[in-house]
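My questions will all concern the structure given below.
Of the protein chains in this complex, one is absent; all others appear in place.
Take a look at chain A:
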Amino acid sequence: MLFSASELTLWFGVSLLELLIFLTCGTATAVLVMLRLTGALTSSWLVLLAPLFVSDALNAYFCVIVLIRMYLYSMLRPGVLRTMWSTGVIALSFVFKFLLCRRLDDPGGLEFSAVLAPIFILLQMLMIRACHFKTGADLA
């Protein structure tokens, strides 16, 4: 697409394994949502989006493992910075998904702009990260 996998990992500050976990869980969620929309499933949206919550949990576990490994290799500072970034991303995406579930289960409850608020914060963080790339750098 517009970015290679290595460029995406650089921009989002995630590893290839985290990207793979997210894509796999996203596929499972797409299948569940499709079944729900066709009427084959009648579960609540919290159950349907469960694969995405599992993805967050696995990514958080992976981050802790990476922090411990980096600490053991005497790379505490980059390890802490990476963990802080990943924790922020995971927390914001978790809040978005939770609010989305609330909104889908009770359409009159929350405004969709409020549901999207964590994603807007995440986008600002990604923009600041993108501005750190060098102008001449082209990894494609």
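Heads up, the rule we're going with is that a contact is a pair of C-beta atoms (placed from the backbone, for glycine too) under 8 Å apart; a residue touches a chain by one contact, two chains touch by 3 or more; residues count from 1.
By our rule, contacts and distances are computed from a predicted model.
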Protein name, per the UniProt record, of whichever chain is missing from view ("Ribosomal protein YmL11, mitochondrial", "Mediator of RNA polymerase II transcription subunit 18", "Cytoplasmic tRNA 2-thiolation protein 2" or "Transmembrane protein 60-like") | "Transmembrane protein 60-like"
Touching the left-out chain: which of A:L23, A:I65 or A:L81?
-> A:L23
In terms of residues, what is the contact footprint of the unshown chain on chain A?
-> 1-3, 5-7, 10-11, 16-17, 19-20, 23-24, 26-27, 30-31, 33-34, 37-38, 111-113, 116, 119-120, 123, 126-127, 130-131, 133-140
